[in-house]
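Only a single protein chain was left out; the remaining protein chains are all shown in position.
Chain lettering (A and B) follows the sequence in which the chains are written, and residue indices restart at 1 in each chain.
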Amino acid sequence: MGRYITKRLLISIPLVLLISFVTFAFIHLSPLDPAEVVLHSQGVPKITEELIEQTKAELGMDQPFLTRYLRWAVSCLQLDFGKSYVNGKPVWSLLGPAFINTFKLTMVSAVSIVVLSIVLGVVCALKAGKMVDKSIRGASFFLTSMPSYWLAALMIWYFAVKLDWLPTSGMDSYKSYLLPVTVITINYAGIYFRIIRSSMLSNMNEDYVLYGRACGLPEKKITMHILRNSLQVAVSVFCMAIPIILGSTVVVENIFAWPGLGTLSVKSILSRDFPIIQAYVLVLAVAFILFNTISDIINAAMNPKVRNDL
Amino acid sequence: MTRAMRFVLVAVMVSIALLAGCSSEDVAKKESTDKGNELVYATSKDINDMNPHFYTGSMPAQGMVYESLVENTEDGIKPLLAESWEISGDGKVYTFHLRKDVRFHDGEPFNAEAVKKNMEAVQSNASKHSWIKLSTKIVNCNVLDEYTVELVLSEPYYPTLVELSMTRPYVFISPNNFIDGGTKDGVSGYNGTGPYKLTEHKVDQYAVFEANDQYWGGAPKIKKITAKVLPAGETTFLALQKGEVNFVFTDDRGANSLDLEAMNQLVESGKYQIVRSQPMNTSMIVANSSKSGNPVHETAVREAIWYAIDRETISKQIFDGTEQAAYTLFSSNVNYADVELEKREFDLEKAKQILENAGWVLGKEGEFRTKDGNPLAMKFYYDVNSSSQKTMAEFIQNTMKKIGIQLEIIGEESSSIATRRSSGDYDLLFNQTWGLAYDPQSTIAAFTSKSSYFHSTSGIAKADELYQKIEQVMVSTDEQTRKSLYADILTIVHDEAVFIPITNGRVTILAPKNLQGLSFKQTQFELPFERMHFE
Partner (left out) sequence: MNRLKYVLKDKVAALSLSIIAVTTVAGVFAPFIAPHDPEEVNMELQFAASSWEYLLGNDHLGRCMLSRLIYGIRPSMLWVFAALVLSVTIGSIVGFLAGYFRGKTDAFLMRVCDVMLSFPGYVMTLAVIGILGVGFENILLAFVLMKWAWFARIIRTSVMQYAESEYVKFSKAIGASHLKIMISHIIPVALPDIAVIASSSFGSMILQISGFSFLGLGIQAPQAEWGMMLNEAREVMFSRPELMLAPGLTIVIIVSAINYLADTLQVALDPQLMTSKNKQLGFETTSIAKLEGKGVA
């Protein structure tokens, strides 16, 4: 197991390096000259060519690409992503809190997705082919086909306005979690519960079940066995869901004015705040790799066969 | 790996998740708002950097916290932090007698020394303040005694008091908050002298202002004002309906976060009232005349656009009659702006004629015009948080299409539009004149400033003449000369059609019905919250 973890980590390190390089190069494709932007944000009334050259030298932009990349990478490691073009605040002071807010939303949603998926998956698998199974699958089908923003709008209208139960937006109390988490859950549970259902079904046909039945074990005990084996799938689903949700709360956050990464990133794009966009891409990509690595390790811990695959 | 371990793993994951969920409960506070003596206003942008000597902060918020020496009112310049003042015969020395009962929020006394330090802090960052001509005229700021301070200018400058009355930069922050003896590298706190003090700020969520009970003008009746960041449109509407916020007003970029219909609906519900100021400014399209190689560089194209805007329909359908159509940059009640100018009314035929004459010809029906193979296409930026700007932009885009002009309309955050304005990276964009206190002198002075309208004015044929006249008018002491210079300036920009007026804008407040004392200042950027109270 230790060897697997070491190997897995060793694979992610070059990946992180490569991604940081891509991110760095990426932002240099932007149409704005960083030196000019800095001068504008300082409100310098007359920008001359010399002044631009001078600023470039100050910013170290006259140095070779690789040198600049290394310097940038080192400062990123210290969470120094530069300053926002819009308000001059350090990028991390904006990105950090937003990341935590998005992470909270992600974790709560992931738990809710897994719980719902297990319940529905188990019910459907046990009643496979019956009415319950068919109607749950039909409904989930319909719900996953709904645009999340549309669903969110309808839910705000009904629960927050008509019934006046929940706040419409923001992140003021635990109540604020309910609507966004529900929307994310509805959108994702439909996919995950099908995985759990089919894993249950395939488990049911495993030899040990037949054997158990043949030996006359009570049906309840057999179900427990199947459940326990399927739990493993649930855990890996949970681990896989976290990075995916983390990167795709954009729409939901914007609708519910959730003060997270999704809201921040869209705002930064519309105000062309490149340092924030760059840091956002880098931080999320690294988080994505990190969570994927963790989820792989957990998967391997539970399923020795995967370990040998590396 | 045993099953037990597996179970532990699951348990750990679940509990982490639950913890993440629960820990946020400590953010829980303030449910409904209108129970007390409290206002919560919705804003689409964070209050941002409250350093009063910078320009990124929200002006209404800065207006609550900081004060200037004098105040611009309907009846002219009145005392504020200065009780009285004298102007020397040659117009170069201003002597201010300060109020003696004023303290900053941190208890530091407000005196001549504090004024001097603040003035110097502003002046030491002069390049940033070039739009405000006073900053180029101040030579010295001298302390005469504890409550008397003298401002020495390099030459007489008639709008001095008006510019000193502005929301920024000539306002005062406690010298204790200075960093390295100044403010240009930031400040360590936000202690002003104003009726409210900033007590809490969560970036992109909310900011809380509490009444300054030691305020020299008497403690304000509204004890707490919260600025809550909410996306414009239906989120704000819902929050108002539910009482999560109870106040909205036209923001400092001229954007209303609600459309008229939504506001009317809230008034009909019986909980709210709408109060509108007198017309304050002119909303307009700014054309980038200096962009050579682009159609917008041509006077004829700008003129055609001017003719092709149906202001009456905009006023009637989009603003429901609350804003009147504007045909000049400044309405005639603005000082010095009562000038005879040609009225370019909505006339599509005339617009087409102008384009034809300028060589922009139509290929096939339904296509866009071209000249020497170049298409008649321009980019038009609007504030993505303003629903009325978006509707106007779409409406104008459609009319332009009818005369063969292609407009690509792009919605961005107002900060990005401001960057475009100062870098000249635009063809057309929505903007507004700066309002009664600033019109015409500051808006016109801004024609020459890179961070404002330099790019829109510098491409016209008479640019040099224009800048010369602006320079002259600002220092002229003779009323008659000033009048004729302003007339010339306004005629030049009108003829060149670089500022295409649309409507005369107002500041609109939507407030709880039982809120009294709603009034306006001479500027669209601040509201006198300290005068408000609940019945």
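The rule we apply is simple: a residue touches a chain if its C-beta (ideal position, glycine included) is under 8 Å from a C-beta of that chain, and two chains touch if they have at least 3 such contacts.
None of the values given here were measured: they were computed from a predicted structure.
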Response to the item:
Out of B:S154, B:N398, B:T477 or B:N514, only one touches the absent chain, namely B:N398
Worksheet, complete the sentence: Note that chain B touches the absent chain at residues 233-234, 237-238, 241, 259, 261-262, 265, 313, 317-318, 384, 387, 390-391, 393-395, 397-399, 401, 408-412
Practice prompt. May I ask you to list the residues on chain A that touch the chain which is not drawn?
Written response: 15, 18-19, 22-23, 26-27, 29-31, 141-142, 144-150, 153-154, 157, 161, 187-188, 191-192, 195, 198-199, 201-202, 204-205, 233, 236, 240-241, 243-244, 246-248, 250-251, 254, 262, 265-266, 268-270, 272, 274, 277, 280-281, 284-285, 288-289, 292, 299, 303, 305-306, 309
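By definition in this document, only the chains that are shown with their structure count from here on.
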Worksheet item: Measuring from the mean C-alpha position of chain A to the mean C-alpha position of chain B, what distance in angstrom results?
Response: 38
Item to complete: Would you mind writing out the residues of chain B in touch with chain A in their complex?
Response: 1, 3, 5-6, 9-10, 13-14, 16-18, 20-25, 27-31, 46, 48-49, 55-56, 127-128, 130, 203-205, 228-231, 234-235, 238-239, 241-242, 244, 384, 411-416, 419, 422-423, 449-451
Worksheet item: Okay, in this complex, where on chain A does chain B touch?
Response: 1, 36-37, 40-47, 85-89, 93-94, 97-98, 103-104, 107-108, 110-111, 153, 156, 160-161, 164, 167-174, 177, 228, 231-232, 234-235, 238-239, 254-255, 257, 259, 263-264, 267, 270-273, 298, 301-302, 304
